[in-house]
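Of the protein chains in this complex, one is absent; all others appear in place.
Presenting chain A:
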């Protein structure tokens, strides 16, 4: 009888506790979930959260986190993802998923420094976005509920200190001080602002304007999450010994949830004769650049061969076509057919997974091209918007008949380090459209979208999700999760892979 009572009490406790926890659309993830869930839910939740975090990352890279478009873009993308969003009604289930999925991903992302760093960064960006969506009152509520004793300053004190506040805080005007809250925080909790003297200090308190309180809260969030991940890593062996969970967890940390263009659709639909024309019409600037260099020099170095070769594979070239393509070009240069077969053919076959590790390499995403392996003298790979001197970039765009105003727009984006947006702008200008209609993060995506546009919108492609993909690939690999994870390993999750190059 006692047992029954205890179990009942526990259930009630959990119920109340969770009701409490889920009454706001964001949380600090201080308490792990206490309920039981099925393995299916375990995996589904995890994959969906991964998609969410990848979305956050992509929007951040393509938009720049401080741009106006960033919040708008995130709004648009997140609302379609079935996660808590702007405190709508009947959010309980979504919040429960949010809570549980966060903790599952902790298990997957606590293991290495790189994984931890990535996970913390995306969770912080997500947190910042959600926190900023809250109404001012809810922000204060949230802070108090989470034991952050940040008080708001009284109207009178604000009036007395107005000039001093304006003189010490960036972006603070008289009206802002009057209309918005200012928080009083012990200076020890605002060290970054104190160190750079970007805040007003009085009697040991830092006076933080509304728009900056999120930085303080974020620091707190990061510290907590960092400690939690370290602790999780220590208890991980116990979790990993569960056979049901181990494959799921290792799969997760290597997963890439966007289209990775590794499955060749349109195989063989492109003929080699078309490539020159296609390079002008549908190739992103980096590939157009590489193609031109290959045609002119009859050679490309390793970095260029990888970037361009994998791209060509992604647009549908078969291995035979690829071999023919590279051989015919190299032979025009200093390499004779024999040498090509001995030295270079191997690496082409390697790209298609027919040699060595037999890993089927995936075409590089924009991020990989931008972030890894910068080109040096004699290289033609990389992202022209990132790696080219602006003057040279300008000339090239002029040669490609981009309008002067268009060129200026592109250069502005480059100056702001929005390389993918610059490429998107290049797309819009060369295709004569106002809006590209997609968020660019992969060169093959550029190609696909371009072809779609030029061919009148056929082949509407939906994002292929994990379960669908593994269903489509029964014959190609014996261990779907492992193969996918190896492919995806190259793509994201583990930064080390960026610097691997066979």
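What we mean here is this: a residue touches a chain if its C-beta (ideal position, glycine included) is under 8 Å from a C-beta of that chain, and two chains touch if they have at least 3 such contacts; residues count from 1.
Keep this in mind: contacts and distances are computed from a predicted model.
Here one chain is missing from view; checked against "Nicotinamide-nucleotide adenylyltransferase", "DNA primase", "Superoxide dismutase" or "50S ribosomal protein L21, chloroplastic", UniProt names that protein "DNA primase". Considering the whole complex, the residue from A:42, A:150 or A:200 that touches the absent chain is A:200.
Of the listed residues A:191, A:267 or A:417, the one in contact with the hidden chain in the full complex is A:191. Remark: the residues of chain A touching the chain excluded from display are 164, 166-168, 187-188, 191-192, 194-197, 200-205.
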